[in-house]
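The complex is shown incomplete by one protein chain, all other protein chains being positioned as in the whole.
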Amino acid sequence: MSAVHAAPRAVVAGVGVVAPTGVTADEHWQAVLAGKSGIDRISRFDPSGYPVRLAGEVSGYPIEERVPARLIAQTDRYTQLGLAAAADALADAGVDPARVPEYRMAVVTASSSGGCEFGQREMQSLHAKDPSWVGVYQSIAWFYAATTGQVSIRHGMRGPSGVLCAEQAGGLDALGQARRLIRDGLGLVVTGGTDASLSPYGFVAQLATGRLSTVEDPRRAYLPFDEQASGHLPGEGGAILVLRPEQDCPDHLGVVLGYAAGFDPPPGSDRPPAVRRTIELALRDAGVTPAEVDVVFADAAGIPAEDLAEARAIGEVFGPGAVPVTAPKTLTGRLYGGAAPLDVVTALLALREGTIPHTVGPTRLAHGCDIDLVLGQPRHRPMDTALVLARGYGGFTAALVVGRGTRGA
Amino acid sequence: MARKAVITGIGVVAPGGPDRESFWDLLVAGRTATRGITLFDPAGHRSRIAAEVDFDPLAAGLTTRQVRRMDRAAQFAVVSTREAVADSGLELSTLDPSRIAVSVGSAIGCTSGLEEEFEVLSDDGRQWLLDHTYGVPHLYGYMVPSTLAVEVARDVAAEGPVVLVSTGCTSGLDAIGHAARLIEEGTADVAVTGATDAPVSPIALACFDAIKATSPNNDDPGHASRPFDARRDGFVLGEGSAVLVLEEAGAARRRGARIYAEVGGFAGRSNAFHMTGLRPDGREMAEAIDAALAMARRDGTGIDYINAHGSGTKQNDRHETAAFKRSLGAHAYRVPVSSIKSMIGHSLGAIGSIEVAACALALQRQVVPPTANLAEPDPECDLDYVPVTARVHRMSGVLCVGSGFGGFQSAMVLTRV
Partner (left out) sequence: MTTKEFTLDELAEILRTGSGADDSAPLDVSTAHTEFTELGYDSLALLDLTSHVQRRYGVVIPDDAVEDMPTPAVAVRYINDRLAAARGTDVRAH
């Protein structure tokens, strides 16, 4: 790590958002400030036969106006959302990829469950009919690398691309890897993630975990840190970010200051979960003290034991109630690979605007969750630094520290 | 002194021999493990052949609960993990778990588990609205490929960074490259890394049927995988896993570990050209090779063996032959190049890890595995592809390359220490 001090800082040059709360960063931000939820009854299939019927869908968004028909035919919805968000992020960054050397650009995305709907359709053709009914695009639409591959082709990016899967934590791992590449000398990395698991198969698989909330009132179903927490709701979409070295992009939305990842000990172990250590490592990587962190965007699983573990870790690092904590994801549901990138975008906007969006839903914190969860209305204060946490099914834990940008400041 | 990663343990579950030494025996004998598919009835498929692993998970040490919970790809990964850890002689329980990383590659994750459950949930494809009451508790574990990394991480009680790398057919190389990076940058001291795939299932077979990528040579499966041969007609699906234990070189030396090889360099590039197509000039793969060589501080003449992607499609064989010439120049004609896919088929994301394992063993034992079934070379592939017979050969640096759907091109240089 001898070159660390010379390594450029990775800044966020542009963002693209496709979320249940909005399909531009601004629309999403306004919805979050207004506490306007994207959770509604599922419309992509008939949910009436299932014990959960709510989710956050990206609705009112004609994807065919955003992605060429030729690409729609050969991709799943998760990739279509990723292609649209990537194009928006590049436009927002004001950079023409044709003017950046091709090997100095890369794409690193997270995917949690790949092309669910496409894959289900093709498996149905196969098992209901015969193998000849499986289409030619199955091999490139279903797999987890589809979005990275398609984005790299569409924008001519030939550098070291990648795909990282760590369920809900994967989005931060992608950003961490993108930052590594910028420090290695790349000029532009398209990163983040989108997921679209709202096909019957993706949904039924989630039901099997018992982690989805069966509460029927959309305002009461996903209540992280609340004494009535009963699980979470799924959502689709996410965010794509363009990272660049600071020297090439003085007018930026924020700086990726630090990153760390860890993993929980095996079930039955008496060792503590990884979240506290991961936060501490990310802060150390960022060169930031706990007191310098102005806001924490929590993973907020809505599962009582996990909420408690996360709240305790935050308390241990920052002191009880010492840092404002928020979880705007109650408005979108959990977006899996897309969740943390969207949280990072929200965090950057919060730093820019000096406004912490509130968490809509929870009212009474569960016993032991001694955190300053921002409730009721947004909280205004000048801020420089935010911490984003993400925890993925099975024990994945990641933390990212971001600093305020120069754009619009 | 920059930190480097060295390979101190190897575990392999591959067709023709479910452990490291039987895998190596198969390679040096030039034996092929491709055969008519037995894992399911392939009637109606265009290609009905594969290189299958004869695998008994209980005999391999898994418990009945693990067998119930894990799909075939996860079982492969955990079994090869245990062999690798035992081989390394490392007592993982004596280490700080937060300094142990896990990086597992897989192209298609838990597809075999997903498809088996789909048949039940959909009533054999009759229902689009699947019946959730037939959902097994670990169904979601099949939906998310990260489960494969979870199973490995739990088995070794790792608490450092854990991730599943999924870049199609370069997943294995990329996962190991990622793990080496974590050690080099100081994030981890030990990494358990490799890849796994179990694609011998109806949907995976059918999706390659549809694009005519697989060999339809159903009458002669033992000779169907023919990389660089003029009569090749597509790849033969394989399955399996290889897992390596990587350690920081200094620490490995201090504990007197047996070191197979050092990960000298690794690089990936994208062709940004086509999801399945390759540009005939091999430019992006050559870029990846050049970058990996630079990291290893070697020029092309420092490469004594190339383990090729060698899938046995005309497009691939010519593409990488061009890439080798582009990077190594005249030296390309002097370096033995071989494809072990001729023997164990193409196990998608897993194959890169199995090929790195083969390279590490080749380097340690100074034997180059052959390209089986190569009788009549494609005139446009004019390098030394080590036909049929393994070769004793002095090696200090070897190159392993891979190409994957999505346009991924990866290269790793292993060096003898």
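Chains: A and B, in written order; residue numbering restarts at 1 for each.
We take it that a contact is a pair of C-beta atoms (placed from the backbone, for glycine too) under 8 Å apart; a residue touches a chain by one contact, two chains touch by 3 or more.
In this text the structure is predicted, and so the values were computed from the model without any measurement.
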Check: Per the definition of touch given earlier, which of A:Val136, A:Val215 or A:Leu375 contacts the omitted chain?
Finding: A:Val136
Checklist line | Contact residue for the chain not shown (choose from B:Ala210, B:Ile289, B:Leu328 or B:Val413) | finding: B:Ala210
Item checked: Option touching the unshown chain, where B:Thr276, B:Asn307, B:Ser327 or B:Gln409 are the choices -> B:Thr276
Note to self: Need a quick check: the contact residues on subunit B for the chain that isn't drawn.
What the structure shows: 210-212, 216, 274-277
Notebook entry, point to check: Hey, which subunit A residues sit against the chain that's not shown?
Noted result: 68-74, 132-133, 135-137, 140
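Everything that follows uses one rule, which is that only the chains that are shown with their structure count from here on.
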Check: Roughly how far is subunit A from subunit B, going centre to centre by Cα mean, in whole Å?
Finding: 29
Next item on the list: Enumerate the contact residues on subunit A facing subunit B in the complex.
Entry: 1-2, 45-46, 49-51, 74, 102-103, 106-107, 111-114, 116, 119-120, 122-132, 134-136, 138-140, 142-146, 148-150, 152-153, 155-167, 170, 173, 177, 180, 197, 200-202, 204-209, 260-267, 269, 271, 274, 277, 392-396
Note to self: With touch defined as at the start, can you tell me which subunit B residues reach subunit A in the complex?
What the structure shows: 2, 44-46, 97-98, 102, 107-109, 114-115, 118-119, 121-122, 124-126, 128-130, 132, 135-147, 149-150, 153-154, 157-168, 174, 178, 181, 185-186, 202-203, 205-211, 213, 267-276, 284, 287, 404-408
